[in-house]
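Have a look at the structure below before the remarks.
In this view, the complex is presented without one of its protein chains, the others remaining in place.
Right, chain A next:
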Amino acid sequence: MLRAAVRPLRASAFSSSSKVQQWRLASSLVFLEHKGGKLNDSSLSAVTAAKTLGDTAGIVIGSKADVDGVVGEAKKIEGLSKIYTASSDLYAHTIAEAVAPLLADFLPSKSITHLFGAHTAVGKNVFPRVGGILDTSVIADIIALESSGDIFTRPIYAGNAILKVKSSDKDKIKIVTVRTTAFDKTPIGSGDAPVEEVAEISSDSPTKYVSEELTVSSRPDLSSASRVVSGGRGLKSLENFNTVLDPLADALGAAVGASRAAVDSGYADNSLQVGQTGKVVAPELYVAVGISGAIQHLAGMKESKMIVAINKDADAPIFQVADVGLVADLFEAVPELANKVQAAKA
């Protein structure tokens, strides 16, 4: 054991070809997340990742009303071979302490080789607990996988390095969360997967749900928004932050984000922070307003499909990554842009 501790990198064995064969028969299960009686879009990215390995089923877990509400939609997801459902009051609000034991019992009973889910707040809460119960690693936030089923690619150091790992046989079931922006969403279309009910596992959860406060906003949630308008120190005040950014965000249908400098200066709430210690986003469009582009900020948004930067400093590092840069006073350019975007839509 001592030797194993000293030479950890050499310890893993190469898998034989027979093992590769085994993974071709992979049977994947996707944890289909839902909220308020609707399937969560992010799970559809997890379905796409899972299907690269072969046979894929889905599981919907929740209160009876929630499960009944989304199972019709789940059946239609393209290419799923089966939908399992587990409904109980215990599973309402996806309490990890109740849902994880069910999954930990279900996976081995159906010879599931891979459990996939989205790397969302729910996935990040439930999957590690399943791993703990099954004594199995969690491979978090993957951006790619190989069809052999044991090689996964994931960002580390807030996306400043890309790690490719091979999972060993010690982890019999691969428990994987998927970065949703890295995989297309499988469409909900003409699928008609058979539905099978799974019996409830009675587990007395040591915690219970009390309440939730969802941010009431006409704007999309920052983590999952397809468009983000972010402000930095250049906005100079809390008041400017709102009055300058809001019209543009509204015109684009975008969520609002902020740099750490803006948060630390009190211009924006902590929850809006994009970057290494805040949220990592990868929208279709990221508009950086008055943000210089420190590496900590870039780490949180550089996977965006299109980056637009508006900054009066022509040498700001943000221009090195921006697809479209405009050197201008943001207090003039942003209102003008908001008006013209609005006009273009009309």
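Brief remarks follow.
We adopt the following convention: a contact is a pair of C-beta atoms (placed from the backbone, for glycine too) under 8 Å apart; a residue touches a chain by one contact, two chains touch by 3 or more; residues count from 1.
FYI, contacts and distances are computed from a predicted model.
Its UniProt record calls the unshown chain "Probable electron transfer flavoprotein subunit beta", which is the correct pick from "Light-independent protochlorophyllide reductase subunit N", "Probable electron transfer flavoprotein subunit beta", "Trafficking protein particle complex subunit" or "3-methyl-2-oxobutanoate dehydrogenase (2-methylpropanoyl-transferring)".
The omitted chain makes contact with just one of the residues A:N160, A:S202 or A:S237: A:N160.
Remark: the omitted chain is touched by one listed residue; of A:K110, A:R129, A:K185 or A:K312 this is A:R129.
Taking the whole complex into account, chain A touches the unshown chain at residues 1-2, 4-6, 8-9, 11-12, 93, 95-97, 100, 104, 120-122, 124-133, 135-141, 151, 154-168, 170-171, 205-215, 221, 223-224, 227, 252, 270-271, 273, 276-278, 284-285, 295-296, 302, 306-308, 314, 319-328, 333, 336-337, 340-341, 344-345.
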